[in-house]
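Okay, here's the structure, questions in a sec.
One protein chain is absent from this view; the other protein chains keep their places.
Coming up: chain A.
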Amino acid sequence: MAQMNMKEAIRDALRVELNRDANVLLFGEDVGNVGGVFRATEGLQKEFGEERVFDTPLAESAIGGLAFGLGIQGFRPVAEIQFVGFIFEALDQILVQAARLRYRSGGRYNAPVVFRTPFGGGVKAAELHTDSLEGLIAQTPGIKLVIPSNPYDAKGLMISAIRDNDPVFYMEHLNLYHAFRAEVPDGEYTVELGKANIVKEGSDVTIIAYGLMVHTAVKAAEELEKTKGIKAEVIDLRTLVPLDIDTIVASIKKTNRAIVVQEAQKSAGMAAEIIAQINEKAILHLEAPVLRVAGPDTVYPFAQIEDQWLPSPARVITAVNKVLEF
């Protein structure tokens, strides 16, 4: 087993699938020759050739349409949108054309497409490079949504996403690409879409998170345990659509208290949806309202104040204290 960071794990997943299935294609802006602006696909064009790993002209809607058309032809395209804010240019192709294809054709056609995009704050990037737009995707029927938090999951989820016969939107947190290394098995393995992971067990409160916020939640949980002996259970959702509500409910039955941590703005996002489902399925097990730790309802800020804007372990601890003291 090799030690890899998340970026290398994603590249390894792409290599495994390019090797396994001749229908897998990789493309996007700067994806081929240099391997992407983050070098996530570095070396793959050299290994698999320019017909399978290639650069596109700079036009995101066309990247989406190209993926759609190749999917019709039986290919399994992995299309990169260079930064998350650029998906606005491609939303019709992703959220309308690919996500509705199975429905519109009565099941005759499907879109076995993966749309990859980096996102997430804290790296002092330019405007519209770091927004958390998962809420837009999650409320659209017909597309799955994956956000890994670590190298092992990133590889296994990517392989699952490529093999899935429905469109998958796969978001890669910029601050996790090089954050740490972990053991990643060689060759192929999958992490099932729609299955959450309990990354830290606990009995006093449930902290639900995904992406980078899993690490923020774990930091807060460790601090709470060390200073106050509070045992928080941390759930890493891994897949937002489909959402593993069963794991969340099972945890709440044990802890009776929960908070949701997301980097996205507070209103009408994943946290709101998760709390609505908790309300439907576990309200009698709750001793306190479920709180959200999130960005404020503003546009994602310029770099100067992003560290204050983003949820921190301290804000998670404050929210945990509130639900424990309720």
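Please note the rule applied: a contact is a pair of C-beta atoms (placed from the backbone, for glycine too) under 8 Å apart; a residue touches a chain by one contact, two chains touch by 3 or more; residues count from 1.
Following the convention adopted for this analysis, contacts and distances are computed from a predicted model.
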Chain excluded from display, named as in UniProt, from "NADH-quinone oxidoreductase subunit M", "Peptidoglycan-associated lipoprotein", "ABC-type polar-amino-acid transporter" or "Pyruvate dehydrogenase E1 component subunit alpha": "Pyruvate dehydrogenase E1 component subunit alpha"
Touch with the omitted chain, as defined above, among A:Q3, A:Q139 or A:N165: A:N165
Hidden-chain contact residue, picked from the options A:A59, A:A268 or A:I283: A:A59
Residue of A:Q97, A:T117 or A:S149 in touch with the missing chain, whole complex considered: A:Q97
Where the unshown chain meets chain A, residue by residue: 25, 51, 56-57, 59, 61-62, 64-75, 92-93, 96-97, 102-110, 141-142, 144, 164-166, 194, 242-243, 245-246
